[in-house]
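Only a single protein chain was left out; the remaining protein chains are all shown in position.
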Amino acid sequence: MSKSKSYQITLTGFWIFSMINVASFLSNRKWLPWSDWINSIYSPLYKLMFGG
Amino acid sequence: MNHTINRWQLVLIVISFIMGSSLLMAPNLTAFFSGQDAWISMLFAVIIGLVLNVIWILLLKRYHFRSIFRITEVAGGKVVGTILNIVIIFYALHLASYVVRNLSNFMISNVIPESSPWTFQIMIILLAVYSCFYGLNNIGRVNEFLTPFMILFFICSLALTTNQFRFSHLQPYFEQGFLKISQGAYTTTGFPFIEIILLGSVLTYVKNKDKLSKSYLAGILLGGSALILTVFIAVGVEGAYMVKRQSYPTYELMRDISIINIFERVEVIIGVVWIFGILVKIVICLFTALKGLQHLSKSSNYHPFLLPAGLLIWAMSNHIHNNTMEFTDFVGRNWTLWWFTLYMIVLLVLSLGILRKKDKSIDPHTEDTFQ
(Lines give C-alpha, C1' and ligand atoms only; values in the text may rest on other atoms or scores of the structure.)
Protein backbone atom coordinates (compact mmCIF):
# COMPACT_ATOMS: atom_id res chain seq x y z
CA MET A 1 0.00 0.00 0.00
CA SER A 2 1.37 3.34 -1.02
CA LYS A 3 1.85 5.76 1.82
CA SER A 4 2.47 8.71 -0.45
CA LYS A 5 1.74 12.26 0.59
CA SER A 6 -1.21 12.79 -1.74
CA TYR A 7 -2.79 9.60 -0.42
CA GLN A 8 -2.55 10.73 3.19
CA ILE A 9 -3.80 14.23 2.45
CA THR A 10 -6.80 12.99 0.47
CA LEU A 11 -7.77 10.34 2.99
CA THR A 12 -7.40 12.62 6.00
CA GLY A 13 -9.18 15.48 4.27
CA PHE A 14 -12.03 13.27 3.20
CA TRP A 15 -12.42 11.76 6.67
CA ILE A 16 -12.51 15.24 8.22
CA PHE A 17 -15.05 16.47 5.68
CA SER A 18 -17.30 13.48 6.16
CA MET A 19 -16.99 13.64 9.96
CA ILE A 20 -17.97 17.34 9.96
CA ASN A 21 -21.07 16.39 8.02
CA VAL A 22 -21.87 13.50 10.33
CA ALA A 23 -21.34 15.67 13.40
CA SER A 24 -23.48 18.49 12.08
CA PHE A 25 -26.22 15.99 11.28
CA LEU A 26 -26.09 14.24 14.65
CA SER A 27 -25.99 17.48 16.60
CA ASN A 28 -28.78 18.79 14.39
CA ARG A 29 -26.93 21.96 13.51
CA LYS A 30 -26.57 23.46 10.06
CA TRP A 31 -22.85 23.89 9.74
CA LEU A 32 -22.79 23.05 6.10
CA PRO A 33 -26.25 23.96 4.78
CA TRP A 34 -25.65 22.89 1.18
CA SER A 35 -29.29 23.18 0.21
CA ASP A 36 -29.59 26.75 1.48
CA TRP A 37 -26.49 27.82 -0.39
CA ILE A 38 -27.62 26.21 -3.62
CA ASN A 39 -31.07 27.65 -3.16
CA SER A 40 -29.74 31.17 -2.61
CA ILE A 41 -27.81 31.02 -5.87
CA TYR A 42 -30.37 29.47 -8.13
CA SER A 43 -33.71 30.75 -6.83
CA PRO A 44 -33.28 34.19 -8.46
CA LEU A 45 -32.32 32.51 -11.72
CA TYR A 46 -35.35 30.27 -11.56
CA LYS A 47 -37.62 33.22 -10.90
CA LEU A 48 -36.11 34.95 -13.88
CA MET A 49 -36.84 31.98 -16.11
CA PHE A 50 -40.31 30.98 -15.02
CA GLY A 51 -41.48 33.89 -12.90
CA GLY A 52 -41.71 32.11 -9.55
CA MET B 1 -11.37 -5.34 -8.04
CA ASN B 2 -12.27 -5.86 -11.64
CA HIS B 3 -13.78 -2.89 -13.43
CA THR B 4 -14.23 -4.05 -17.00
CA ILE B 5 -17.75 -4.17 -18.40
CA ASN B 6 -19.00 -4.79 -21.91
CA ARG B 7 -21.19 -2.61 -24.08
CA TRP B 8 -24.38 -4.50 -23.36
CA GLN B 9 -23.81 -4.07 -19.65
CA LEU B 10 -23.22 -0.36 -20.20
CA VAL B 11 -26.54 0.05 -22.04
CA LEU B 12 -28.33 -1.66 -19.16
CA ILE B 13 -26.53 0.47 -16.58
CA VAL B 14 -27.59 3.61 -18.45
CA ILE B 15 -31.20 2.40 -18.58
CA SER B 16 -31.20 1.57 -14.87
CA PHE B 17 -29.60 4.90 -14.02
CA ILE B 18 -32.24 6.83 -15.96
CA MET B 19 -35.22 4.82 -14.79
CA GLY B 20 -33.94 4.50 -11.24
CA SER B 21 -35.60 7.12 -9.12
CA SER B 22 -37.09 9.10 -12.01
CA LEU B 23 -39.64 6.36 -12.57
CA LEU B 24 -41.21 7.33 -9.26
CA MET B 25 -40.75 11.07 -9.47
CA ALA B 26 -41.10 12.02 -13.14
CA PRO B 27 -44.93 12.01 -13.49
CA ASN B 28 -45.38 14.29 -10.52
CA LEU B 29 -42.54 16.64 -11.41
CA THR B 30 -43.81 17.17 -14.94
CA ALA B 31 -47.54 17.12 -14.34
CA PHE B 32 -47.18 19.62 -11.51
CA PHE B 33 -46.54 22.30 -14.10
CA SER B 34 -47.91 21.05 -17.37
CA GLY B 35 -50.98 19.08 -16.27
CA GLN B 36 -52.31 16.77 -18.96
CA ASP B 37 -49.45 17.80 -21.28
CA ALA B 38 -46.93 16.24 -18.93
CA TRP B 39 -45.90 13.65 -21.48
CA ILE B 40 -45.05 16.44 -23.96
CA SER B 41 -42.82 17.99 -21.29
CA MET B 42 -41.18 14.63 -20.79
CA LEU B 43 -40.67 14.30 -24.55
CA PHE B 44 -38.96 17.69 -24.62
CA ALA B 45 -36.82 16.71 -21.67
CA VAL B 46 -35.67 13.55 -23.45
CA ILE B 47 -34.83 15.49 -26.61
CA ILE B 48 -32.87 18.16 -24.72
CA GLY B 49 -31.18 15.47 -22.67
CA LEU B 50 -30.14 13.61 -25.80
CA VAL B 51 -28.72 16.77 -27.40
CA LEU B 52 -26.73 17.59 -24.26
CA ASN B 53 -25.40 14.07 -24.08
CA VAL B 54 -24.46 13.97 -27.76
CA ILE B 55 -22.23 17.02 -27.19
CA TRP B 56 -20.87 15.44 -24.03
CA ILE B 57 -20.05 12.10 -25.63
CA LEU B 58 -18.44 13.77 -28.67
CA LEU B 59 -16.15 15.70 -26.37
CA LEU B 60 -15.24 12.58 -24.43
CA LYS B 61 -14.55 10.79 -27.68
CA ARG B 62 -11.92 13.39 -28.56
CA TYR B 63 -10.19 12.37 -25.34
CA HIS B 64 -10.50 8.65 -26.20
CA PHE B 65 -13.00 8.02 -23.38
CA ARG B 66 -10.39 8.24 -20.69
CA SER B 67 -11.57 8.58 -17.11
CA ILE B 68 -13.22 11.97 -16.59
CA PHE B 69 -10.85 12.77 -13.73
CA ARG B 70 -7.87 12.25 -15.96
CA ILE B 71 -9.34 14.25 -18.79
CA THR B 72 -9.98 17.30 -16.63
CA GLU B 73 -6.39 17.22 -15.46
CA VAL B 74 -5.06 16.96 -18.99
CA ALA B 75 -7.41 19.57 -20.39
CA GLY B 76 -7.32 22.13 -17.59
CA GLY B 77 -3.91 21.60 -16.10
CA LYS B 78 -3.01 20.36 -12.65
CA VAL B 79 -4.66 23.05 -10.51
CA VAL B 80 -7.90 23.52 -12.44
CA GLY B 81 -8.16 19.79 -12.94
CA THR B 82 -7.80 19.00 -9.25
CA ILE B 83 -10.36 21.62 -8.22
CA LEU B 84 -12.77 20.39 -10.85
CA ASN B 85 -12.25 16.79 -9.73
CA ILE B 86 -13.10 17.72 -6.14
CA VAL B 87 -16.24 19.44 -7.42
CA ILE B 88 -17.24 16.36 -9.42
CA ILE B 89 -16.67 14.13 -6.39
CA PHE B 90 -18.87 16.40 -4.30
CA TYR B 91 -21.58 16.38 -6.96
CA ALA B 92 -21.49 12.59 -7.07
CA LEU B 93 -21.77 12.18 -3.29
CA HIS B 94 -24.41 14.88 -3.09
CA LEU B 95 -26.47 13.14 -5.77
CA ALA B 96 -26.05 9.79 -4.02
CA SER B 97 -27.40 11.27 -0.80
CA TYR B 98 -30.39 12.74 -2.64
CA VAL B 99 -31.21 9.39 -4.18
CA VAL B 100 -30.91 7.71 -0.78
CA ARG B 101 -33.19 10.34 0.73
CA ASN B 102 -35.63 9.90 -2.12
CA LEU B 103 -35.77 6.17 -1.44
CA SER B 104 -36.33 6.54 2.29
CA ASN B 105 -38.99 9.20 1.68
CA PHE B 106 -40.78 6.81 -0.63
CA MET B 107 -40.53 3.87 1.74
CA ILE B 108 -41.74 5.86 4.72
CA SER B 109 -44.62 7.61 3.03
CA ASN B 110 -45.94 4.65 1.05
CA VAL B 111 -44.56 1.19 1.69
CA ILE B 112 -43.84 0.71 5.40
CA PRO B 113 -45.03 3.85 7.20
CA GLU B 114 -44.34 2.53 10.71
CA SER B 115 -40.64 2.12 10.08
CA SER B 116 -37.69 4.41 10.64
CA PRO B 117 -36.10 6.07 7.59
CA TRP B 118 -32.66 5.17 8.91
CA THR B 119 -33.30 1.46 8.35
CA PHE B 120 -33.77 1.95 4.64
CA GLN B 121 -30.96 4.47 4.30
CA ILE B 122 -28.43 2.29 6.06
CA MET B 123 -29.50 -0.84 4.23
CA ILE B 124 -29.27 0.67 0.77
CA ILE B 125 -25.94 2.36 1.52
CA LEU B 126 -24.59 -0.94 2.82
CA LEU B 127 -25.61 -2.63 -0.41
CA ALA B 128 -23.99 0.11 -2.49
CA VAL B 129 -20.77 -0.08 -0.49
CA TYR B 130 -20.80 -3.87 -0.74
CA SER B 131 -21.17 -3.71 -4.49
CA CYS B 132 -18.49 -1.02 -4.88
CA PHE B 133 -16.17 -3.16 -2.80
CA TYR B 134 -16.10 -5.67 -5.66
CA GLY B 135 -15.75 -3.03 -8.36
CA LEU B 136 -17.65 -1.98 -11.43
CA ASN B 137 -17.62 -5.42 -13.00
CA ASN B 138 -19.82 -6.67 -10.18
CA ILE B 139 -22.58 -4.10 -10.55
CA GLY B 140 -22.37 -4.60 -14.31
CA ARG B 141 -23.18 -8.27 -13.87
CA VAL B 142 -25.81 -7.81 -11.19
CA ASN B 143 -27.48 -5.16 -13.28
CA GLU B 144 -27.29 -7.33 -16.36
CA PHE B 145 -29.13 -10.05 -14.53
CA LEU B 146 -31.79 -7.91 -12.85
CA THR B 147 -32.59 -5.15 -15.35
CA PRO B 148 -34.38 -7.46 -17.81
CA PHE B 149 -36.62 -8.60 -14.96
CA MET B 150 -37.16 -5.01 -13.90
CA ILE B 151 -38.15 -4.00 -17.42
CA LEU B 152 -40.43 -7.01 -17.69
CA PHE B 153 -42.13 -6.09 -14.42
CA PHE B 154 -42.41 -2.50 -15.57
CA ILE B 155 -44.01 -3.39 -18.93
CA CYS B 156 -46.37 -5.93 -17.38
CA SER B 157 -47.50 -3.59 -14.65
CA LEU B 158 -48.10 -0.75 -17.09
CA ALA B 159 -49.93 -3.08 -19.44
CA LEU B 160 -52.19 -4.21 -16.62
CA THR B 161 -53.35 -0.68 -15.92
CA THR B 162 -54.20 0.18 -19.52
CA ASN B 163 -57.76 -1.12 -19.12
CA GLN B 164 -58.47 2.06 -17.17
CA PHE B 165 -56.76 4.31 -19.67
CA ARG B 166 -58.87 7.26 -20.90
CA PHE B 167 -57.76 9.49 -23.72
CA SER B 168 -60.04 12.18 -22.39
CA HIS B 169 -57.61 12.60 -19.47
CA LEU B 170 -54.98 13.77 -21.93
CA GLN B 171 -57.15 16.17 -23.90
CA PRO B 172 -57.01 18.98 -24.86
CA TYR B 173 -53.42 18.86 -26.03
CA PHE B 174 -51.11 21.85 -25.61
CA GLU B 175 -53.62 23.57 -23.41
CA GLN B 176 -51.06 24.69 -20.83
CA GLY B 177 -49.04 26.85 -23.14
CA PHE B 178 -45.38 26.68 -23.98
CA LEU B 179 -44.05 28.21 -20.77
CA LYS B 180 -45.77 25.68 -18.53
CA ILE B 181 -44.71 22.78 -20.73
CA SER B 182 -41.11 23.92 -20.75
CA GLN B 183 -41.26 24.40 -16.99
CA GLY B 184 -42.30 20.76 -16.70
CA ALA B 185 -39.52 19.76 -19.07
CA TYR B 186 -37.00 21.84 -17.13
CA THR B 187 -37.23 19.77 -13.95
CA THR B 188 -36.88 16.40 -15.65
CA THR B 189 -34.03 17.46 -17.89
CA GLY B 190 -31.66 17.76 -15.00
CA PHE B 191 -33.05 14.94 -12.96
CA PRO B 192 -31.88 11.98 -14.93
CA PHE B 193 -30.39 13.40 -18.14
CA ILE B 194 -27.68 15.74 -16.93
CA GLU B 195 -26.90 13.65 -13.86
CA ILE B 196 -25.85 10.91 -16.20
CA ILE B 197 -22.66 12.75 -17.16
CA LEU B 198 -21.26 11.03 -14.05
CA LEU B 199 -20.96 7.96 -16.26
CA GLY B 200 -17.91 9.70 -17.71
CA SER B 201 -15.96 7.84 -15.07
CA VAL B 202 -17.44 4.51 -16.17
CA LEU B 203 -17.03 4.73 -19.94
CA THR B 204 -13.31 4.19 -19.76
CA TYR B 205 -13.84 0.68 -18.41
CA VAL B 206 -15.95 -0.51 -21.33
CA LYS B 207 -14.03 -3.24 -23.09
CA ASN B 208 -14.71 -2.48 -26.73
CA LYS B 209 -15.03 1.25 -27.39
CA ASP B 210 -15.92 1.06 -31.09
CA LYS B 211 -19.61 1.84 -30.92
CA LEU B 212 -19.57 3.16 -27.39
CA SER B 213 -21.26 6.46 -28.21
CA LYS B 214 -24.13 4.72 -29.95
CA SER B 215 -24.66 2.30 -27.07
CA TYR B 216 -24.60 5.12 -24.55
CA LEU B 217 -27.09 7.25 -26.48
CA ALA B 218 -29.27 4.21 -27.20
CA GLY B 219 -29.42 3.56 -23.48
CA ILE B 220 -30.49 7.14 -22.81
CA LEU B 221 -33.10 6.95 -25.55
CA LEU B 222 -34.54 3.67 -24.24
CA GLY B 223 -34.61 4.88 -20.64
CA GLY B 224 -36.11 8.18 -21.77
CA SER B 225 -38.81 6.41 -23.78
CA ALA B 226 -39.71 4.35 -20.73
CA LEU B 227 -40.12 7.57 -18.76
CA ILE B 228 -42.31 9.16 -21.48
CA LEU B 229 -44.45 6.02 -21.50
CA THR B 230 -44.77 6.10 -17.72
CA VAL B 231 -45.86 9.72 -17.67
CA PHE B 232 -48.23 9.14 -20.56
CA ILE B 233 -49.94 6.20 -18.90
CA ALA B 234 -49.92 7.70 -15.43
CA VAL B 235 -51.72 10.81 -16.64
CA GLY B 236 -53.99 8.81 -18.93
CA VAL B 237 -55.13 6.47 -16.17
CA GLU B 238 -55.25 8.74 -13.15
CA GLY B 239 -55.88 12.11 -14.74
CA ALA B 240 -53.67 15.17 -14.36
CA TYR B 241 -55.51 16.32 -11.25
CA MET B 242 -54.64 13.21 -9.27
CA VAL B 243 -51.09 12.96 -10.59
CA LYS B 244 -50.37 16.51 -9.46
CA ARG B 245 -51.40 15.73 -5.92
CA GLN B 246 -49.53 12.47 -5.38
CA SER B 247 -45.85 12.36 -4.54
CA TYR B 248 -45.33 9.01 -6.28
CA PRO B 249 -48.03 8.68 -8.95
CA THR B 250 -46.42 5.62 -10.56
CA TYR B 251 -46.76 3.77 -7.29
CA GLU B 252 -50.35 4.86 -6.84
CA LEU B 253 -50.98 3.73 -10.38
CA MET B 254 -50.09 0.18 -9.42
CA ARG B 255 -52.82 0.21 -6.78
CA ASP B 256 -55.32 0.13 -9.62
CA ILE B 257 -54.11 -3.24 -10.85
CA SER B 258 -56.73 -5.89 -10.30
CA ILE B 259 -56.82 -9.28 -11.94
CA ILE B 260 -59.58 -11.77 -11.14
CA ASN B 261 -59.68 -10.46 -7.57
CA ILE B 262 -56.52 -12.32 -6.52
CA PHE B 263 -53.78 -10.05 -7.79
CA GLU B 264 -54.84 -7.00 -5.88
CA ARG B 265 -52.76 -4.42 -4.13
CA VAL B 266 -49.57 -5.81 -5.62
CA GLU B 267 -48.00 -2.34 -5.64
CA VAL B 268 -45.76 -3.32 -2.75
CA ILE B 269 -44.02 -6.00 -4.80
CA ILE B 270 -43.68 -3.80 -7.86
CA GLY B 271 -42.54 -0.80 -5.88
CA VAL B 272 -39.94 -2.84 -4.13
CA VAL B 273 -38.54 -4.11 -7.42
CA TRP B 274 -37.82 -0.51 -8.44
CA ILE B 275 -35.51 -0.24 -5.49
CA PHE B 276 -32.98 -2.02 -7.60
CA GLY B 277 -32.91 0.78 -10.18
CA ILE B 278 -32.34 3.24 -7.35
CA LEU B 279 -29.53 1.08 -6.04
CA VAL B 280 -27.77 1.14 -9.41
CA LYS B 281 -27.92 4.92 -9.41
CA ILE B 282 -26.41 5.10 -5.93
CA VAL B 283 -23.72 2.59 -6.83
CA ILE B 284 -22.70 4.57 -9.92
CA CYS B 285 -22.54 7.82 -7.93
CA LEU B 286 -20.54 6.18 -5.18
CA PHE B 287 -18.25 4.53 -7.71
CA THR B 288 -17.60 7.85 -9.44
CA ALA B 289 -16.79 9.53 -6.15
CA LEU B 290 -14.50 6.70 -5.10
CA LYS B 291 -12.71 6.68 -8.44
CA GLY B 292 -12.22 10.44 -8.13
CA LEU B 293 -10.81 10.08 -4.63
CA GLN B 294 -8.57 7.29 -5.80
CA HIS B 295 -7.34 9.51 -8.62
CA LEU B 296 -6.64 12.38 -6.25
CA SER B 297 -4.82 10.15 -3.80
CA LYS B 298 -2.88 8.31 -6.53
CA SER B 299 -3.61 5.13 -4.60
CA SER B 300 -3.87 1.66 -6.04
CA ASN B 301 -7.33 0.96 -4.68
CA TYR B 302 -10.24 2.87 -3.24
CA HIS B 303 -11.17 0.59 -0.36
CA PRO B 304 -9.97 3.01 2.35
CA PHE B 305 -12.52 5.55 1.07
CA LEU B 306 -15.52 3.22 1.24
CA LEU B 307 -16.31 3.79 4.91
CA PRO B 308 -16.08 7.60 5.02
CA ALA B 309 -18.00 7.87 1.75
CA GLY B 310 -20.79 5.68 3.10
CA LEU B 311 -20.98 7.71 6.31
CA LEU B 312 -20.96 10.97 4.38
CA ILE B 313 -23.81 9.89 2.11
CA TRP B 314 -25.85 8.79 5.11
CA ALA B 315 -25.27 12.04 7.02
CA MET B 316 -25.91 14.23 4.00
CA SER B 317 -29.05 12.37 2.97
CA ASN B 318 -30.50 13.12 6.38
CA HIS B 319 -29.61 16.72 6.88
CA ILE B 320 -30.02 18.20 3.40
CA HIS B 321 -33.73 18.75 4.00
CA ASN B 322 -36.08 18.68 6.92
CA ASN B 323 -39.07 17.14 5.21
CA THR B 324 -40.37 15.68 1.99
CA MET B 325 -42.11 18.87 0.85
CA GLU B 326 -38.94 20.90 1.11
CA PHE B 327 -37.09 18.13 -0.70
CA THR B 328 -39.50 17.97 -3.64
CA ASP B 329 -39.70 21.73 -3.92
CA PHE B 330 -35.92 22.03 -3.94
CA VAL B 331 -35.48 19.35 -6.58
CA GLY B 332 -38.15 20.95 -8.76
CA ARG B 333 -36.60 24.40 -8.57
CA ASN B 334 -32.86 24.07 -8.46
CA TRP B 335 -31.82 20.63 -9.52
CA THR B 336 -31.49 21.19 -13.26
CA LEU B 337 -29.64 24.52 -12.91
CA TRP B 338 -27.37 23.04 -10.25
CA TRP B 339 -26.37 20.18 -12.51
CA PHE B 340 -26.32 22.33 -15.63
CA THR B 341 -23.65 24.46 -13.96
CA LEU B 342 -21.39 21.44 -13.56
CA TYR B 343 -22.15 20.38 -17.12
CA MET B 344 -21.21 23.82 -18.47
CA ILE B 345 -18.01 24.08 -16.44
CA VAL B 346 -16.76 20.67 -17.50
CA LEU B 347 -17.82 21.36 -21.07
CA LEU B 348 -15.93 24.64 -21.02
CA VAL B 349 -12.76 23.07 -19.64
CA LEU B 350 -12.87 20.23 -22.13
CA SER B 351 -13.54 22.53 -25.11
CA LEU B 352 -10.71 24.85 -24.09
CA GLY B 353 -8.54 21.77 -23.79
CA ILE B 354 -9.34 20.82 -27.35
CA LEU B 355 -8.66 24.36 -28.56
CA ARG B 356 -5.29 24.18 -26.83
CA LYS B 357 -4.73 20.83 -28.53
CA LYS B 358 -4.41 19.09 -25.19
CA ASP B 359 -6.47 16.15 -26.37
CA LYS B 360 -3.62 15.08 -28.63
CA SER B 361 -1.36 14.56 -25.65
CA ILE B 362 -3.58 11.96 -24.03
CA ASP B 363 -2.45 8.49 -24.89
CA PRO B 364 -5.36 6.40 -26.13
CA HIS B 365 -3.72 3.04 -25.71
CA THR B 366 -2.33 2.85 -22.20
CA GLU B 367 -4.69 1.92 -19.45
CA ASP B 368 -5.41 4.30 -16.62
CA THR B 369 -2.42 4.39 -14.34
CA PHE B 370 -4.44 3.60 -11.27
CA GLN B 371 -6.79 0.80 -11.95
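Order of writing sets the labels: A and B. Residues in every chain begin at 1.
As a convention for this text, a contact is a pair of C-beta atoms (placed from the backbone, for glycine too) under 8 Å apart; a residue touches a chain by one contact, two chains touch by 3 or more.
Criterion: contacts and distances are computed from a predicted model.
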item	value
Per UniProt record, name of the chain withheld from view ["RNA polymerase sigma-70 factor (ECF subfamily)", "Spore germination protein", "ABC transporter ATP-binding protein" or "AzlD domain-containing protein"]	"Spore germination protein"
Shown chains that the omitted chain touches within the full complex	B
Among B:T4, B:T162, B:N322 or B:S361, residue touching the chain not depicted	B:T4
Contact partner of the left-out chain, one of B:T72, B:N138 or B:T161	B:N138
Of B:V11, B:M42, B:A75 or B:I124, the residue in touch with the unshown chain	B:I124
Chain not shown: contacting residue from B:C156, B:V272 or B:L307	B:V272
Touching residues (missing chain, whole complex) on subunit B	2, 4, 6, 8-9, 107, 111-112, 115, 119-120, 123-124, 126-127, 130-131, 134, 137-142, 144-146, 207, 261-262, 264-266, 268-269, 272-273, 275-276, 279, 303
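We take it that only the chains that are shown with their structure count from here on.
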item	value
Approximate Å spacing (C-alpha centroids) for the pair subunit A, subunit B	20
Subunit A residues touching subunit B - in the complex, by the definition given at the top	1-2, 4, 6-7, 9-11, 14-15, 17-19, 21-22, 24-26, 28, 30, 34-35, 38-39, 42-43, 45-46, 49-50
Subunit A partner contacts - residues on subunit B that touch it in the complex	94, 179, 183, 186, 293, 296-300, 304-305, 308-309, 311-312, 314-316, 318-321, 326, 330, 333-334, 337-338
